[in-house]
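All protein chains of the complex are present and in place, except for one that has been dropped.
Coming up: subunit A.
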Amino acid sequence: MTTTALKNPSEAERQLTDLFSQQKPEASQKAAFEAFTRSGLPHRRMEQWKWTDVRQAVSRLATVDTAADTSIELPSDAIELRFDGSAWTIPDKLSEGLKIFAKSGGHDFAQADALPLGALASSMTGHSGEDMLMIEVSAKVDQPLVLTYHGGGAAAFSRVVFVVRKDCHLDLFEHYSGGAGFSAFLAEFGLAENASVDRTVLQESSREEVTAITTTAHLDAKATFKQTALSFGGKLCRMETRLEHQGEGAEATLNGAYLVASGFHTDFTTHVTHGAESCVTSQLTKGAVADGGRGVFQGKFLVPRTVGQFTDAEMQHQALLLENGAEIFAKPELEIYADDVECEHGNTSGQLDDDALFYMQQRGIPKPEARALLTEAFIAEALGDALKGVRDQLIEATRRFLRNQGSN
């Protein structure tokens, strides 16, 4: 088997190359790994990774201490798929209009060059003993679909492709709870005309784990993709979403919140292309970071010439530094080639409003409690669209985090 050799590979990169060679890769996997080798593990000299240096964080692949799995009580009617780091467990009985199957010889991962860790994930699926997982939705599925990811030892990889047919709908909850020293997951969504997906993601890792969750989404006309993500980070965590509006009138909501303790790192990176007229994107990202933690937000709207006319896009990032020494790095970016569009971006970072704190205190609420309440309310705004069955639990997880930070 021949692949391009990595330039001066690190130990981890050598291990990845070995892992790759141990599988029987399909042509598409070879192409993806080839794309990965062009950059190797992303590092800070790459513009898109300047604040999230994966090469430095993953010096070698090894089993590490893992985070306690936050138990989330799933909605009683949920259909649960479990990934243990090497294989999927799929329930026998699925609801009408839902088809789930492993597929070999998957299609090429088209955005491999822009998403090196997505490319890595799609090249490695053979290693996990499973091929790519296909999830096809051909009805309005009432029961929420739940994907849980936990385990894998030194490394875990998966690739899941969602195809949502015309006029169909899926409610989806994904829970990533660590269990591998290094993991790279890829989720691809294809939404046909008027299809809709309501996706909620919860990510947790330990401070020794490096996790990359890469998402791509293609929206046909009038499709709706709604995403709410809550991330607690890890030694390093990258939540990257690359979405393209391909049909007129498609709508996307990309909301997220990050809560970062000392020694943790979370990165929310999004890239939205308005490749069709009159599409709407709304994005709200909130964050709270403790001393010694780092939160990164990189958002980009790309509005191409002609096809992107009448775009309506808004990006907001607001973050709280819980203490001095917390790091919040943001890059809200616009690239616009069409002249009749509305694109806005806003970015703020700082601390809680003193007036609001004072007001609550003079109403008899002790300062730490007032601070916790205000911070929780601040974060919760970005979680309001989460799936009903888990929303309160995400807010409860937020509350727990703030309590542990000594905010009350």
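Here is the rule we use: a residue touches a chain if its C-beta (ideal position, glycine included) is under 8 Å from a C-beta of that chain, and two chains touch if they have at least 3 such contacts; residues count from 1.
In the analysis below, contacts and distances are computed from a predicted model.
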{"item": "Among \"Nitrite reductase\", \"Sugar ABC transporter permease\", \"Cytochrome c oxidase polypeptide I+III\" or \"Fe-S cluster assembly protein SufB\", UniProt-listed name of the chain not shown", "value": "\"Fe-S cluster assembly protein SufB\""}
{"item": "Touch criterion as defined above, residue of A:Asp92, A:Asp340 or A:Asp355 at the omitted chain", "value": "A:Asp340"}
{"item": "From A:Pro91, A:Gly325 or A:Gly384, residue that would touch the chain that is not displayed", "value": "A:Gly325"}
{"item": "Selected residue (touches chain absent from view) among A:Asn8, A:Ser71 or A:Thr306", "value": "A:Thr306"}
{"item": "Residues in subunit A touching the chain absent from view", "value": "47, 301, 303, 305-306, 309, 319-351"}
